[in-house]
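A single protein chain has been omitted; all remaining protein chains appear in their positions.
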Amino acid sequence: MDLAQARKIVEEALSGIEARVEEGRGFIEFIVSKENLVEAASRLKKAGFDHVKSLTVVDYKAEGKFKIVYYVSSYLNEDLAGVIVGIGTEVPRDNPKMPTLVYVWRSAEFQEREVFEFFGIDFEDHPDLRLLLLTPQVAEKRPLRKDFIVKEEPIIRTTPPTG
Amino acid sequence: MPARPVVKRLPARRGLFAGFKGNVDAITIGLKYLVDPKRITLIYPNEYIKLDPGYRGFIVLEPKKCINCSSCARICPAAAMRMIRRMEEDPKTGKKKMKLWPVINYQRCIFCGYCVDVCPTEALYTVPYHDIVYENMAEMDWGLETFVKPPEYPTAKEGIPVKYIVDEEKGLVKVRAEEGEEE
Amino acid sequence: MAGIIDLILSIIFYPPIYQLVLVGLTGSLVVVIFIIWFERKATARVQRRLGPYHIAPRLAGLPQLVADLIRYAFQEVIIPRTADRELFVLAPIVATVLSILPIAVVPLTSNPAYWPIPMDYSILVALALTTVSPIFLIVAGWASNNKFSIIGGVREAFVITAYEMIAIMSILSASAAVLTFNLVEIVEAQRIWYILLNPIAFLAAFLSVLMATSGFPFEIPESENEVVAGPFTEYSGLLYGLNMGAAYMKRFAFSILMVLVFLGGWSPYTPGEGILSGYLIPSLIVVAKAAILMMIFSLTRSIYGRFRLDQALEGAWRLVFPMAVLGFGLALLEAYLGVM
Amino acid sequence: MEGNGGNGGRVYVGNLDKSAKKAKQLVMGKLRIGKAVDWATAFSLWPVHLTTSCCGCEFAATWSPRFDAEQHGALPWVGARQTNMILIEGTVTKKMACAVRVTWEQMPSPKFAIAMGACAIDGGIFYNSYNIVRPWEIIPVDVYIPGCPPRPEAVARAIIELQRKIRKQRVVSKWIEEGWRPDKEYVKPKEDPCSWWRG
Partner (left out) sequence: MSVWVYGEQKSELGLEGTITRKIEEDLYEVFIGPQHPGSGHMRIIIRIDGDIIVEADPDMGYVHRTMEKLAEGREWIKNVPLFERMAIQDACNVTVSYIIALERILDIEPPPRAKYLRTLLCEINRIAAHLYGFGIFGVFIGHSTMYMWSFADREVMVELAERLTGARLTHSYPIPGGARKDIPQDFPQAARKAVRYFRRRLEEYRKIFLDNPVTRKRLEGVGIIPKKIAAELGVVGPVARASGIKYDARLAEPYDAYDEVEFEVPVFEEGDALARAWVKFEEIKQSLRIIEQAVDWLERHPREAPIHDRFWAKSPPLWKKVFEAEGRVKLLPLMANMKLPPGRAMARSETARGEIIYYVESDGKSTPYRVRIVSPSARNAIVFKYIAPGYKVMDLPTIYGSIDYFPPEADR
């Protein structure tokens, strides 16, 4: 089962919904609009993709949007297990809100809490949207956004060594 | 397909006396090791492991070989190896020239050995011992003078060197390092 | 001047004081220190390592326990503000004293001059006294007002319901076999050691004593992984040292009782007259046998994990209790056949 | 003198601290107990069970049969109340700083701290992370072990150096005399590490 076959399966599963397809090395992803994300996700679940492997959010500061992709695969259906399919959407940077997919894939619950505290994306009616990893003071700074800068130390050293 | 999943079942409980036989097995194994423990303990201060030269221990600089290219500072993942400016007058031309010398800070060094592997002239080499501890932090931030000579190793003065060889019957066997005969 | 020495000597060798102070306190302290050292070294041997060594390389680390005790003695004793102060301090002290009490009523010689109390109901008195000290573990758990210690205390209460009945029944089976409550007669009747005549009762007693002093398969009240140190989570310094000692002293008291009942007490040696052969040597034999029995107790630490609380209770009631009843039935059968 | 009996009850006690001071002079002065206490504490440094980060693997290897730090008398123990050494293994994050500080304050008094690994000294490979705290900012540290993770012999060497330091500088007997450890000044963390918990 390589990526081309998987692409056909997913396309005919998402027949009604228009989706932008992007290829990467080792995966394939479908970007749909925010409204029919839940619909696309439940269709994928019926097609056999039964758990979320990784919920990835990339902050494109230049275009002013977040790209949120749920990379899913299958456990129970062996030949779908070899391939990773992404289903995602794009959300503006200023007020990032999107519907939660916890009721479709329960395995996304902890990763959605993590994305909420690192990027500040608010998932509507997520059952238990609390901080997972960070302390409240650090979580306010939304650390994984591109405008939170972590400074590196220069190679040339100014302070004299003490030893 | 070279790898294939194999479905197995847990060993079933073998009737009423399974518990009794299980207890007897566990106790005999325990007593077997009580009688002959096959110890692999290193009695640390009296013996210490003499590691083979490939081991990534403390790092030492040979100033003559160093060409001040600072590639070791660029590759250090923990920003432990950094360059300091040192005004030196060139013996032939007598002019004052500012050179960059690498200096290591063991408060941050993670002993990954990247700097040793990337140095174009093999000016950095690793010393095969690691167990040196400090009581105040300043001693770990080394200057150029301490960086050029290997750190003094207190354990070598107190104990006899020992080596571990992998063995079929006891797993690891302690062997005296120099002569290599059975400890 | 001579009068005073005789006075002191008679006080020391006045049986109840001698037994409580010398065999009880100092004897159990020495045996407890030796047993904890033995337990750590034996477990280390089974686990292919060395155990305490550098403190005295020639003595294989024997003073390690002395060092631990001194450290506990000179460490700061913290009494939390939220704890109930008086009970918090009293509970470990009373638990330690009460766990030694059975030794004070147990005969260590057949020579009537050195019996601490009239001996005709001694086995009942000894068994009754063994049931008193666990209550103060629960009090310690409640007084330190800490969630883990309360759970630990409640678990101690659960475990008492499991082992107490079995311990009493299996040890009493000896008096059923010899048809007397007098420990001295039980010891004298044991030409063949009672353990050979009734191994089932011995096994039941062994398991119930393991449970009483939280030996390894049943280490539930102080099991580290749920309730940090059980009832003693809030204790530090000398109070914790006392608590840890109390568990081992209770085991020492129980093993002396088991030695008298199952292993023939001072059996090879018949005590004669005078202090030395009438009292000192038999009590040394009994204490030595108790130490050996405790060494066997401490071997389970390296072989077994921990039972869950409900599994321990179920195991006790479904397996060990029928064993005790069987032992008692066997004892009655032997009494009927007049074996002893 | 009437002391407060806590919740309402009255407990009559003598002047406790005066008699305690006299007993201390007697014990320390004449009976030379100080040397024995130093020797005893040196040989029974029990580390508390607080794994702060991934150096915990080498902490577990140090007490494994091959390196067996129990030969120096150190036995990893369970609760903070019954131990006298804290071994900080690796990085201390902002959340863990609260746990480290609270555990440090729960431990009874003559207590020592060993910082194990480059992360516990100056942040190691996570030097510029926003979620990291330097342990020497929250508790006074006695011995530092470089390495990431340091070899188990380095941890055993740290225990031996700490033992020598306790016995040579008579740390515990000074603590008994003065009531606090003179060789280590009190470390007050700049901002409260548990603020995120109470907030």
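Read from first to last, the chains carry the letters A, B, C and D; within each, the first residue is number 1.
Note that a residue touches a chain if its C-beta (ideal position, glycine included) is under 8 Å from a C-beta of that chain, and two chains touch if they have at least 3 such contacts.
From a predicted model like this one, the values you see are computed outputs, not experimental measurements.
Hidden chain, full complex: it touches shown chains A, B, C, D. Interface note: of B:V7, B:V35 or B:M87, the residue touching the hidden chain in the full complex is B:V7.
Of the candidate positions A:V32, A:M98 or A:L134, contact with the unshown chain belongs to A:L134. Residues of subunit C in touch with the missing chain: 43, 46-49, 147-148, 151, 216-217, 219-220, 223-226, 228, 301-311. Mapped onto subunit D, contacts with the missing chain fall at residues 48-54, 56-58, 60-61, 64-66, 78, 80, 91, 93, 95-96, 99, 102-103, 125-126, 128-132, 148-149, 151.
Against the chain not shown here, subunit B presents residues 1-11, 13, 18-19, 22-23, 25-26, 29-30, 40, 51-52, 54-56, 69, 71, 74-75, 77-78, 110-114, 117-118, 120-122, 126, 164-172.
In this text, only the chains that are shown with their structure count from here on.
In this structure, the chain pairs B-C and B-D differ in their number of contacting C-beta pairs, and the larger number is found at B-D. One finds 27 Å separating the Cα centroids of subunit B and subunit D.
Computed centre separation for the pair subunit A/subunit B is 40 angstrom, with centres defined by C-alpha atoms. Residue positions of subunit C with contacts to 2 or more other chains are 47-50, 53-54. Across the assembly, subunit D contributes residues 65-66, 68, 71-72, 127-128 that each touch 2 or more other chains. The touching residues of subunit B, counted against subunit A in their complex, run 70, 73-74, 79, 82-85, 100, 103, 105, 138-144, 146. On the side of subunit A, the complex with subunit D involves touching residues 134-138, 141, 143, 148, 150-153. Listed in rising order, the residues of subunit C touching subunit D in the complex are 40, 44, 47-55, 61, 64, 66-71, 74-78, 84-86, 224, 228-229, 232-237, 240.
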